[in-house]
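One protein chain is absent from this view; the other protein chains keep their places.
The block that comes next holds subunit A.
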Amino acid sequence: MTFPNPVAVAAPAAPPVHTRKRTTLSRLGQTFAMFRNGKSLAGLAILGFFVLIAIFGDWIAPYGPLDKDFQALRQAPSWVHWLGTTHMGEDVLSQLIYGTRGVLVVGFTAGVIATIIAVAIGVTAGYVTGWRSESLSALTNVFLVIPGLPLIIIIASQYENPSLLLISSVLAITGWAWGGRVLRAQTMSLRNRDFIQAARANGEPLYRIIAVEMLPNLTAIIASSFVGTVIAAVLGLTTLAFIGVIPITNLNWGTILFWAQQNGAFPDFWWWYVPAGLCIALLGMALSLINFGIDEYVNPRLRSAGERARAMRKKGFVLSDSVTAVRPRAAAKNPSDPGATDASTKH
């Protein structure tokens, strides 16, 4: 029952290196590895800037958001009013700073609620089989095709003064379905992997299989669906405010655009509407950058595609050529047909 070759048994241990101590900090580093790339960091920096403004808005803003200065109506940017004033003499910069809080609070609350729904329904739909999976999938599909904005308008208009939480919830309910679908697909693929089978064969209880063995492998997708929902919620909120569904007492960037639109600011009084639009675009860009970064972490092929193309070009290949393209050197060896090879390699 034994092999007559005891020499091969001596296992080559890895060369002795210092033992790596796992600290709380390095664990955190592992968890947030998906944010450790240029795109994500740039996005996080911009997002952090807005978060700071949202937190410290009261101290930063030079005026109150609704302070009216009737001596300075519709004024262009100056040293007194950096971003000019509205038709009521309100300071646009102050409104912008105060409005940041509403946007971020609604965006992130909606993101959190939507992610919780998406994880609960998506992972369950992916793990169970048969009619349970199909019915949860059908539910997801229904929410996927519900036109979000009209629904929000209908619900929001039922209330005299809808709270931020209500607005967030409505945005979340119409926005979780996409994340739920992606999570379902990924869970279905994880479910049959060997390491899940091994955990089952070890007798792990179901809740541990889902919470401990599966969820850590889904963090990147959960994070990306969270960020996606935040973008959608921010755009939804500003749209609602702009079309006037959300009462004007809820100050956010959309409200600024609403007032600008109502008072004929387009196109002459650019300082009134351009900054708010830019802020929306900038926040959307920051969140998208974070998402791209996560995507690259999940799918390294996205990251290396550019580098590979550059390396290929150095060697004289063009990536879009067919894989059987002939090297320039081979063309020199084969003078009978130089025209064809040249044409396929030099661009």
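As a working rule, contacts are C-beta pairs under 8 Å (C-beta built on N, C-alpha and C of every residue); 3 or more make two chains touch, one makes a residue touch a chain; residues count from 1.
Just so it is clear, contacts and distances are computed from a predicted model.
**Q** Out of "Hydrogenase expression/formation protein HypE", "Oxidoreductase", "YIP1 family protein" or "ABC transporter ATP-binding protein", which one is the UniProt protein name for the chain not included here?
**A** Checked against "Hydrogenase expression/formation protein HypE", "Oxidoreductase", "YIP1 family protein" or "ABC transporter ATP-binding protein": the hidden chain maps to "ABC transporter ATP-binding protein".
**Q** Out of A:64, A:216, A:247 or A:264, point to the residue that touches the absent chain in the complete complex.
**A** Missing-chain contact among the listed residues: A:216.
**Q** Contact with the hidden chain only, please: which subunit A residues?
**A** 1-6, 8-9, 11, 13-14, 16-17, 19-22, 193-195, 197-204, 213, 216-217
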